[in-house]
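Since the structure comes first, as structure tokens, the remarks are kept for the end.
Each chain you see keeps its place in the complex, though not every chain is here.
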Amino acid sequence: MSRDRGPDASAQEPAPDAVPAVDTRLLVREEGLKGYLTEFRRKMRSGELGSLPVVIAVIIIWTVFGSLDSTFLSAQNLSDLSQQIVGTGMIAVGIVFVLLLGEIDLSVGSVSGLCAALFAVLNVLNGMNEWLALLVALAGGAAVGLIHGFFFAKVGVPAFVVTLAGNLAWNGLMLQVLGTSGTVNIPGESIVSKLYSTIFHSPAAAYVTAAVGVGLFLAASLLDARRRRAARVPFRPVAEIVLRTVVIAAIAFAAAYILNQYRGLPLALLIFLILLVVLDFVLRRTTYGRQIFAVGGNIEGARRAGISVPFIRMTVFMVAGTMAAAGGIFLAGQIQSASQTSGGGNLLMNVIAAAVIGGTSLFGGRGSVWSALLGALVIGSIQSGMNIMGVSNAVQFMITGSVLLAAVVVDSLSRRTQKAAGRA
Amino acid sequence: MPETPVLTLRGISKRFGAVQALSGFDLEVHSGEVVALVGDNGAGKSTAVKAIAGVNPPDEGVIEWEGRPVSINRPHDAQNLGIATVYQDLALCDNLDVVANLFLGRELRRFGVLDEVRMDKRSRQLLDTLSIRIPSVRIPVASLSGGQRQTVAIARSLIGEPKVVILDEPTAALGVEQTAEVLDLVERLRDRGLGTILISHNMVDVMAVADRIAVMRLGRNNGFFDKRATTTEEIISAITGATESAVTRRQARKREEER
Amino acid sequence: TSGAAPGSTAQAAQNEIRIGLLLPESKTTRYEKFDRPYIEQKIKELAPEAQIDYYNAAESPTTQQQQVNTALAKGDKVLILDAVDAKSIQSSVQKAHDAGVKVVAYDRLAQGPVDAYVSYDNRKVGELQGQALLDALGDRAESGQIVMHNGSPTDPNAAEFKAGAHSVLDGKVKIGKEYDTPNWDPNNANQQMSGAISSLGKDNIVGVYSANDGLAAGIATALKAAGMNVPLTGQDAQLDAIQRILLGTQTITVEKPYKPEADIAAEMAVNLAEGKELPDSLTPTTVTSGSGQKVPATLLTPVVVNKDNIKDTVVKDGLYTVEEICTPTYASACKEAGLQ
């Protein structure tokens, strides 16, 4: 499609040799590696903070807890942490999708519990094949998401109320599903337990994973730059690509080294990382992802561009439901059981906080799935630190609430700066 | 006109609750023709446009495309036929960059993946051709001025291969220079054989580029005029539905004062 | 459960025995699965014509207050009341008392003018858990440390378990880390345990106190992940806990057999409904409630369940059948324990 037939350059006026018009008041333009730095400063000033605050937050948290109790920075604790964040992180990925639309899903906690219960009851109590039960649980999450999406997209009920009602209703359904059996043990050999607890003990696993990831990044960047150069559109200079690759490689191999210090690369972490890469690709490089951002930016605009807004909305809530189910399964694998408290407590707060802390905006149209990883890391670190310190609950509640508040304050202030810098 | 019109509306009606916004509205657009659609506020012009563009399908009436009746229920249907629309309210996505907005809904792909490089290149070419001043095609639309946004919106309608372009008050928010450029653009569209529907309250602009002028009043047709065989006064009285109106009174007064 | 004649229900209920059963929540298995059927069954047995109205307060004291009102409006003559909040319910108990309705406090000792009380001793539960842990530790108690996971800080019972356990453990063993776990959340307990293992070092932890089986589920996996196998307590005799005990990943749980408690409550209620004095056999002791009333009561003793007495406790008490416990995964462990 789309051979551009826009007014051809050979048309009469304006003269084709006209100097490309530049508004003198636009203070910043693209200009290679130096422009990159200027661009960075501009972004900071205009509030496009991206993931910078969260990286700083992680560093601060690790320094504080590390200095309070040295066990915090031990390979063992960090390795545990890398497993513990997977469940929260998975659910947060779904929240990121919903936030990109500028909406919220308050039901993910209950849904994760419901799906874990579904798996446990089907597989453990009713003896269904475990893969099939896993599939049913994930499909259940998607179906729940579809229901939310339907009421939101087709009926026009605000998403936060649909999912608030859902939060209660799915919790009721979970109690119904678990029925009189209460907690159900998931055997250690079950796929769900294995997903969480498997660890590749060979040090090679972690290093190879890191190497593959870095290699892929470098290759993709170089290829893209080559194509752009050939097409005569602005491209990243090789120096910049190398710099970025070096930074990523440093982080990847450091992480691999730490994991290998204790027991090796956890399967759960690997799955989570692969999922993030795939979903990031979907969001940034496919039409579907582009459409999600468009709907998050301007619903009417998206609709008139021929995008089916209800379709996007419903599928995004299905993604959120499915990710909640996946997260619920990992959380069940963590304790090798599904219980009536699954998905309750602070889980909802934690996943929302994770998504927002990671840098995805509450206001729609701005964010990335990597927020889920970074945010879950912050939340997980705080919890782990407080557990090591043995902080009381009342205080834990207040701290979690404050952390969420702090994250959204940063988001809101950065958006305000952006509004002032861009056009309101 | 012997040849089949590319787009024909027949007896289009649309009702919003208590308001009959369109009743029995007719319109024909031929290739290579600029039809101006004029009328007072609330006459139903935008409603007619939205009916054609599939944003608010009509309650009654027939839309024919190149002689065949078609049904346009979604914006996509209109796009697929080859109808491009620039709306009165711009409908750009502020968070996306200029390129993404230009190609929204019809992204270029390579192996199923967005082909940013080609879209980027194509956008630069297009904007250059229209001599649109934008600092970078990679900045979010949020940071453009109203006029810049309007030109982006118009440029966007030309991506794809439209046969009919509908412009709903494209120049209302534009400065004199940008207005002149848009009018140039409209003429270029005609030269390339596209059918164009231009909605405007500015009689000067209408008389400058239109070939035919369709007047609407209270949701109905109130006359079709050939540009070469009519005067601004005639059209204005068709719009206001009276020979005596605030406009004519003003003109009379002015003439008196000048004397 | 309804079916009262139209008009003023209070009058219509003049001669029949009408008992209201008010339970606090349904998230925990016991209430819907055991307490309610046992009590209803026993009442029917003692007074076949009796009407029973059932209410569940879903953990809300306010709902329970409204349910007492409803019960009074329906004309219930005796209430078997398991309070969501033993203190909050006081005004409702007073209101019932003023309306001439008798109140049997069930499982938790409601404040106010209660007529009878049957329960297990919560403090005793904590003591049993602590003692069982000490027994399992043996002389390792002196060398190492234990980690304590108490229940939800919002649950008043959790405080009693905690106090009971401390009364036994304090001074006998070093407590390395102690946590309260909001909402009795197992995932939370799991992370707390991981943190404790990192913090104290796996070789220094010789045993873990867990206030209930839910927490124990999370703790057991954390221990397993760290390659540890140390004594671990629990409470409630949940099915999953019994299975863990068979596998050896949990050491004991505390069972509070529901049947005797339910039977006694039913007997007390029927007696009171028929206007009789309660016989001494039903109220061997007297307890003092938080509001100062002396309440005739039965206090039952909880039972510690370990690998060796599963058959004689939970199976015999009808909590679970051997088939329920010994699913294929646990078949070999069952054989070892002599269950199959």
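Every chain is named by a letter (A, B and C) in the order it is written, and numbering of its residues begins at 1.
Criterion: a residue touches a chain if its C-beta (ideal position, glycine included) is under 8 Å from a C-beta of that chain, and two chains touch if they have at least 3 such contacts.
Keep in mind the model is a prediction, meaning the values are calculated, not measured.
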> Per chain kind, how many copies sit in the full complex?
Replying inline: A x2, B x2, C x1
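Note that in this section only the chains that are shown with their structure count from here on.
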> So how do the chains connect up here, line, ring, star, complete, or something else (other)?
Replying inline: line
>> Counting only Cα atoms for the centres, state how far subunit A is from subunit B in Å.
In response: 41
> Taking each chain's centre as the mean of its CA atoms, how far is subunit B from subunit C in angstrom?
Replying inline: 74
> So which stretches of subunit B touch two or more other chains?
Replying inline: none
> Among the residues of subunit A, which are close enough to touch at least two other chains?
Replying inline: none
> So in the complex, which bits of subunit A are touching subunit C?
Replying inline: 69, 71-72, 74, 76-77, 80, 84, 87, 124, 175, 180-185, 187-189, 197, 331, 334-337, 339-342, 344-347, 383-384, 387-388, 390, 392-394, 396-397
>> Show me the residue ranges of subunit C that touch subunit A in the complex, using the header's touch definition.
In response: 26-29, 32-33, 153, 177-180, 182-192, 194-199, 213-214, 217-218, 220-221, 224-225, 238-240, 243-244, 327, 329
> Where on subunit A does subunit B make contact in their complex?
Replying inline: 1-9, 11-14, 18, 20-23, 26, 28-30, 224, 227-228, 231-234, 285-287, 290, 293-294, 296-298, 300-308, 364-366, 418, 421-423
